[in-house]
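Of the protein chains in this complex, all but one are displayed in their positions.
Entry: chain A
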């Protein structure tokens, strides 16, 4: 039987914060999102205190700190480096690996003969990463990706199981799926889970027992694949190549609330300018600009989310075109009378700078294109120095850096970021 493994780092960001802080071994740790808005990672101890994922920091701050909890702003330089180390260790152990996210990877265990060896491999893998990098991981081993997710879930919730769970025996699988609510299954979101509940399907086992044809007809081939995978039939392959970047997002939560279009416009323009710089750095051109604005999730009375996209006639990397598109969208999605808390811009539908699709309707001649490119290069070069060039619709200041008041040192990537030790 071919076996796959899912290696999943436990409470990754919180674990990273602990690697160079042995004094925090048993101390609750939470890590906050950009701008220190919400809790995005919690150590075991913080979870036990009842701190929920995604909760706004201001809501729990007082009681959490009073109980001796420790808080960090997110430190992606550190998390990124430790993640790279974990992944490179895994790459050394198997031939085929899919890095699924910063803290998860699927492995193809083609070298493993049977389930006992797989279990031994899991333990070896876990001990090695723990010793070499200091990050605890759990490992789910099963014949399909969806079942490795289930196994990892079991490994997480079983104490004393060494953090490794193998699922290959049909009886074991059935027993576990009976206790697993469908919302815990990989790829089944909130809405789908509700729809299934309405049909009387609550456990993963009940879903697995459903008629495949009915599922395809009533739902989708995606759910059909999930069901087949739960039955042990491998349908989702390990992708060992990664796609190039497909979109650029620049967004911020505001410290205060913004109600006027005239105040919002310059900010959106700043996002557009920053996004344009990123686009040129990546040597990409985009043909779609999208803008979103939204009120605070926590303001129950006045809720509004605006989002729309603008198709550019041909792929561009010219900030002026992006600004034009962004301002058009903003005018259409803006609604008066809402306290906006967050906004952003998204560039997508990329094509590489060197492959220029010429539009029939906007046939600029080569000389003009060259001039535009030179202009953008000149502005980028100037903005890299003390001199700053602003577009007319912009707020005349650099985009404020993301607020991070409690960030730990970049222990592994910066010579000068020494921690304070006694």
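Following the convention adopted for this analysis, a contact is a pair of C-beta atoms (placed from the backbone, for glycine too) under 8 Å apart; a residue touches a chain by one contact, two chains touch by 3 or more; residues count from 1.
Heads up, the rule we're going with is that contacts and distances are computed from a predicted model.
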Chain not displayed: protein name in its UniProt record ("Transmembrane protein", "Translesion error-prone DNA polymerase V autoproteolytic subunit", "ABC transporter permease" or "Phosphoribosylformylglycinamidine synthase subunit PurS"): "Translesion error-prone DNA polymerase V autoproteolytic subunit"
Which of A:131, A:198 or A:262 contacts the chain that the document leaves out: A:131
Of A:63, A:331, A:388 or A:414, the residue in touch with the unshown chain: A:414
Contact partner of the left-out chain, one of A:20, A:100 or A:304: A:20
Absent-chain contact - pick from A:88, A:157, A:197 or A:311: A:88
Where the unshown chain meets chain A, residue by residue: 20, 22-23, 25, 81, 84-86, 88-89, 92, 128, 131-134, 409-415, 417-419, 421-422
